[in-house]
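Missing here is one protein chain; the remaining ones are kept as they sit in the complex.
Order of writing sets the chain letters: A, B and C. Residues in each chain are counted from 1.
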Amino acid sequence: MSAIAKALPRLRPEEMEDPKEHLMHDPMPRGDMNTMVLDSMHTATWKYWTVVTILAFIVVTCLGYAWYYLIMQGLGVSGDDRPVYWGVFLVNFVYWIGISHSGTLTSAILRVLKIESRRPFTRVAELMTAFAIVNAGLSVFMHMGRVWLAYWMIPYPNERTIWPDFHSPLMWDFMAITTYLICSSLYLFLPLIPDLAMVRDRSKGWVKTFYKILAIGFRGTEGEWKNLHLAMNIFAFAIIPVAFSVHTIVAWDFAMAIRPGWSSSVFGPYFVSGALLSGVAAVPIVLFLVRSTMKNMKYFLRPEHFDTVGKMLLIISMIWAYFYFNDYIVSWYGGDKWEKILNLFVQTGPQWWLWYLMLFCNIVVPWSILWRKKWRQTPWLMALVGILINVGMYTERYIIVPEMLTINRMPFTWHSYIPRVEIILTIGTFALFLLLYFAASRILPLIPAWEVQEGQEGHILRKIGKARIPTISEID
Amino acid sequence: MSDKISRRDFLKLAGVGAATTAVLTGCGPAARLVQREPYTKMPEYTYNGLSTYYATTCRECSAGCGLIARTYQGRAIKVEGNPNNPVNLGKTCARGQATLEGLYNPQRVRGPIKHSRGQSLYGSDNQNVESNMSWDDAIQVVADALSKNQPNEIAFLMGMAPDHLFDLITDLTKAINAPAPIRFGALGMFEARTTLMQAANDLLGQSGLPFFDIGNADLVFSFGANFLETWLSPVAQTRGYSSLRRRNPNQRGYFVQFEARMSQTGAKADEWIPITPGTEGLVALALGSLMVTASGASLPAAYSNVDVNSIANVSGVTLDTLKRLANMFAGSAHPLAISGGAALGQSNGLQTAEAVLTLNALVNNIGKDGGVFLSPLAPLADEYHRPASIREMDDFVAKLQSGSIKVLFVHGVNPLFELPKSIALRDAFKNVPQIVSFATFPDETAVQADYIFPDKHGLESWGYQKVAAGAGSSTLSGAQPVVSGVYTADGAVPQIFYDARATADVLLAAAQKAGGTLASALKFKDELEYIQSQLKGLLGNTDGFFSAAEINTFTAYFQQNGGWWKTSDDRVAPSASNALNKTFNATPAQFVGDGELYFVPFVEPVMAEAGANKPWLQEIPDPTTTVVWNSWVEINPDTAAQLGVDNDDVVLISSDAGSVEASVYKYPAIRPDTIAMPFGQGHTAYGQFAQGRGVNPFDLLSNATNEAGDLAFASMKVSIKKTGKKRQLSRLEGVIGVYENFGQQP
Amino acid sequence: MANDLNSPVKMNMSQDAQGKWGMVIDQDLCTGCQACVAACSMENNVPFVGEVDAGYGRNMQWIRIERFWSGSFPDIKMTSYQPVMCQQCHKAPCEPVCPVYASVHSESEDLNLQVYNRCIGTRYCANNCPYQARTFNWRDYQDARQRPELVTLQNHLNPDVTVRRRGVMEKCTFCIQRIRHTEDTAESENREIRDGEVVPACAQACPASAITFGRIDDPTTQVSQAAVTSRAGHLLEDLGTIPHVTYLAGGA
Partner (left out) sequence: MIKSFFNALNQPLGRVGVLIVFLALLSGAVWGIAQTQKTPQQPIDFPHNIHVGVLKIPCLYCHPGALRGPSPGLPTITKCWGCHQQLDITKTSPKLVPLVQAVQNNTPLQWVPVMWIPDFVHFVHRPHIAAGLNCETCHGDVSKMTVYQTPQVINMGWCLNCHRSKTEDNAQNNPTNDPAVAASLAEERIKLTDCSTCHY
């Protein structure tokens, strides 16, 4: 911290930022802060209910009814065909897994690295994990021809004396996602406990009972805090390899197949970087929405947090580009005829523009905007960048799944793919994601108040001469 | 098996059929709906779960292939070729395989119906119109028609197959001195049977259908003959083709095809030579002339008028190519030239057929292995009764138009679909007071009839068929019912669903009712008795596949083996002594209309004229274009680019005779000055799978004929106009993979 | 462009009698007449899907006859007709990817099985099949409650073959019901199966006799002898799937 003190005198006054801009140096009494968090939870205007109603309606029709229709009619109502046996459902699956990935992973990495500006938004990111994984699971179930028999993937002793096949990447996937779902739910839940306890203590009646159950009797004793921190530390470290493995295994669903374009050894890290890119890009969107729609949030979520996410985005975008061109150049230089045709098809085929859209959104946009601090600190711009990157990453998955499936080793069968009922169901999943967020925003404290408080307690502004120097005491 | 027992008795079954088919569903609990035990009286030899096989004859076209039908608990499950039948030796074509979809078609005529002309035979919900009269009344109607009209006011129009019903109706017409039944079929017209027979008669001095021995040849020049598709006897000819390629392991037979549009047959050729339509005969003459010139002999009369250079010009085949081909033909040990298809459907078709026969005579292969024979005459046949040519049909329609025919019986043919619109049969029908159709299916002609007395489907019928082409031995294919019918089990008592009755039975009963000479001439209890009376002619023949001295034994063997055929080689070797003496004028073909494009209609090989109501045939891709479920127009990609049309654009094709709209298929193997359209779709009735699907190219044809009287179906010149509409053709091939630039327009 | 991409590869990979049943298709003889397609569909209860679905790449036929174009007019040639069905790979890529053993190898017959009732419809096997030989039941094509026209047409369904419902993958089985039936007959007569006794529906119908079927572990059978000629090759042999369908090159 002394480095900052040395650097400060060189800045001219107008360049000096007010340390108070940082949440950590803008402390607030605990009681007030808890009230603010509770207030934001309990404020539900007519606008809120209107949006929730609309979202619920979309979920019931676009997700519920359309899926019922899909199940009853069979996958004929989707756009899948030969050779594009996997369509938008699998795109959605990879996309949502990617989103889900980043929430927990970002939070875990930031926690492990002790990045202080993480404190107010880890919860938002972790919730993203939980809700996105719900959508990812739903997408897989939508994709299945006979979803009512999906339980056959569960290994349990049965009257048929037959087990699932553990050779199948889909089984690994099933296992990995189940593990990830459990781990990330726990990882979401652990830091929630003190906040739930806080809500419990400030509510009455059956609501209190509800939070009483959720808070599993947390009373804030020294021992409880110690155990909580220990558990969180273990999980933060443990979940990083789990998250990496999950998305690597998702990549293996593709990479293990003998198909041109898919069968690539770099697909694992490439998919992980892609997942991070889309997931981290989703964070500023959610932050922006939360900050601009919920009460008291401007205090918690500040430009500095957008700045942190922006820096991460820039780096991840570069990593992604590195892996993408690595994969691309290897396949191009390899000169395999099928890879060649596939690349030609992606770039000049009927849907050539998708490829350029992907490159624009994933590389041009972040590289040209995120280098500048001022732009990084503009919430709406960051939200826009986040949306564009998500469009780009969705396009990337679209290219990998239906576009690449169009080209196989039997040119006589090459038929293109036009999504049909998938579009409606995709809208439904997005609506479900939002609806879950909206519901969560009134049930769970979106800001981990205790973590912010903990951080603020550790951060102190010291006056040295005229300058106020931020310092931090060792926490943990 | 005595003649008192007909299998119908013990095939009577129950509980099967419509509502509760034994195998309803696959992997769900719905399989609980299964009901078993279709029989009330199970035949001794039948076990549940084991199949019973019957030999019969395929009725999908007139080739007369032998079938073995597998039946299971009273239902026909699968048909396969009869390995003993000399026509197909155990093989079948796609149409034969799909014959079951005719038997179990959702749209068959439910029973005898009296109906007003033009009214559909199935409703908008695709439910069949119920029968509204009894068979007794139906027989009375036929009896009245036969007895109350003057004999020359009665006309019979029949399908192409020379079967027992044709014999029966011939006997019937003889008994009352009515005109002999007319036989007709669109396939016969496309095959130009009249032209082929006329050419044989002119050059070889002997009438009969030519038999081209492809299997024993080394080199085949085919002038438009689509012998692997629907021409004469495709299964037998495909067998011949197979032998052409593989008979001699050291030397693979070579095959050259001359035609303007690459047919499925042309696709299998080693060389496909796109010549101008109508110049096939000229090229044959040029080849012959070049061969003679090269050998240094003097030109025979046939080639006296041949100017090789001008033929090279007009046909679009270079002189070098002609010389090379002539050399090849002359140098081959067993060369064979075949004419057929669109080459004969030209104004100079007879000249083409004769020029090609001359080419065969020149290499001296008439009556030799690997050469040209005449098809053997079937047992019981006095001569080959060919189907009517278009000229004869024109005369027949004129007769109908004049009102001199009071009652018309139609069986086995759908003339309203199978005749060009320019032959105004529909109008002529208005002048016929009574039309009786024996159609099994609600086809266009049945819809225009006053009475429909449905015949049984081929797999429910007795019969025999005199094989006209394809078999090297004299063959009579035998048919027997393999199922007793299609039943429903709505109530406790199973009901026959399609209450059809054999037309022969109807006619025999009507003859008895009509009385007089008719009754005494046709004193048969039923169809089977009539067939036995015919088969008596074969008793004691020892040169056959089997022999028997007594008719009941013979009939049993006949049914068991699926017919009777000789074991000898019965191909007729005609004399070729005068074949080279006919002079030709070497006239190019005349074309009708002033459009800029030649128009080549061809028979869709899988569907042909009557396959459109079978969903499986609809879904089987056309072998060359892979289009399913619709009709299309084939245009060379360059021509399409000039016209500014792309795949799936709807164009208006108009000729002097009419116009149709169809989707474009950019077909790379067609001359730029030619367009082609398949025949087989464009039904306005004929069941839910056929109706309203595609267009009929016959709407574009005039009634111009060639010298022999066969329809000059390839003699139209048409023009094309873009309509701006688009209708996607369904095809099996992936356009992205099969065509350049991922199938996008460059 | 894509014309010559999937002509059979000749890699002189030794047969090593890998496998049990094999098929040889002579492309020189195949006339593309589609009789095999019809016969297969009739034998194996393959549904028809209608015009729209058929045009969208959802044909359910277990055999498709491929053909490409080479050259341009007037020197255009159609490449030899190539019937493609499940190649019954000895090392099939479709098998390990199925999570529930629905696509599974038959150890006793060395065929790729598709156990319809076990299939949950992930469609991974179809993606991983380099020959694109698998078809999927996109709808309840065989359900008469949804397609009233089937009420009569259902009568010819083959009781020896399961009728598939929606959401199930299917493919050519080498007519395993006929293999089983013949085995049963041979067993009841206490003898071995004779060469040529098992005939799949496609080979049975083929008017050109272009399809031969039999045991490839016995060098004396017709199919073994046809498979060792110089014209023999396999589709995508470089993938090492060891397919059991041998193609004899056309036009030579």
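Simple rule for what comes next: contacts are C-beta pairs under 8 Å (C-beta built on N, C-alpha and C of every residue); 3 or more make two chains touch, one makes a residue touch a chain.
Since we're looking at a predicted model, the values are computed, not measured.
J.: Name every shown chain in contact with the chain that has been left out of the document.
T.: Those shown chains that the absent chain touches are A, B, C.
J.: Which residue among C:C36, C:V49 or C:L111 touches the omitted chain?
T.: Only one of C:C36, C:V49 or C:L111 touches the chain omitted from view, namely C:L111.
J.: For a quick check of understanding: of A:W46, A:Y156, A:W206 or A:Y333, which residue touches the chain that isn't displayed?
T.: A:W206
J.: Quick one: say which of C:Q27, C:T152, C:T173 or C:Q204 touches the chain that got left out.
T.: Per the contact definition at the top, the residue touching the missing chain is C:T173.
J.: Just checking the interface: what residues of chain A touch the absent partner chain?
T.: Residues touching the hidden chain, for chain A, are 158-162, 205-206.
J.: Can you list where chain C touches the absent chain?
T.: For chain C, the residues touching the absent chain are 101, 104, 106-109, 111, 113, 115-118, 159-163, 173, 176-177, 180, 184, 187-188.
J.: Touching the hidden chain in the full complex, which residues of chain B are there? Just list them.
T.: 14-15, 23, 25-27, 31-32, 34-42, 47-50, 492-494
By our rule, only the chains that are shown with their structure count from here on.
J.: When the C-alpha atoms of chain A and chain C are each averaged to a single point, how far apart are the two points in Å?
T.: 44
J.: Hey, how far is the Cα centre of chain B from the one of chain C, in Å?
T.: 30
J.: On chain A, where are the residues touching two or more other chains?
T.: Correct list: 83, 410-415.
J.: So which bits of chain C are touching at least two other chains?
T.: Answer for chain C, listing residues that touch two or more other chains: 2, 56-57, 59, 64, 66-68, 119, 168.
J.: How about chain C: which of its residues touch chain B in the complex?
T.: Listed in rising order, the residues are 1-2, 26, 28-29, 31-35, 37-39, 41-43, 45, 48-52, 54-57, 59, 61, 64-69, 72-74, 76-78, 81, 116-117, 119, 142-144, 148-159, 162-165, 168, 201, 204-210, 251-252.
J.: What does chain A use to touch chain B in their complex?
T.: 83, 345, 348-350, 406, 410-416
J.: For chain B, which residues count as touching chain C in their complex?
T.: Within the complex, chain B contacts chain C at residues 16-19, 21-28, 49, 72-73, 75-81, 88, 90-98, 100-101, 103-106, 126, 228-229, 234-235, 238-239, 241-242, 245-246, 252, 262, 264-265, 267-268, 270, 272, 274, 486, 497, 605-606, 615-621, 623-624, 626, 628-630, 636, 638, 668-672, 688-689, 693, 728-734, 737-741.
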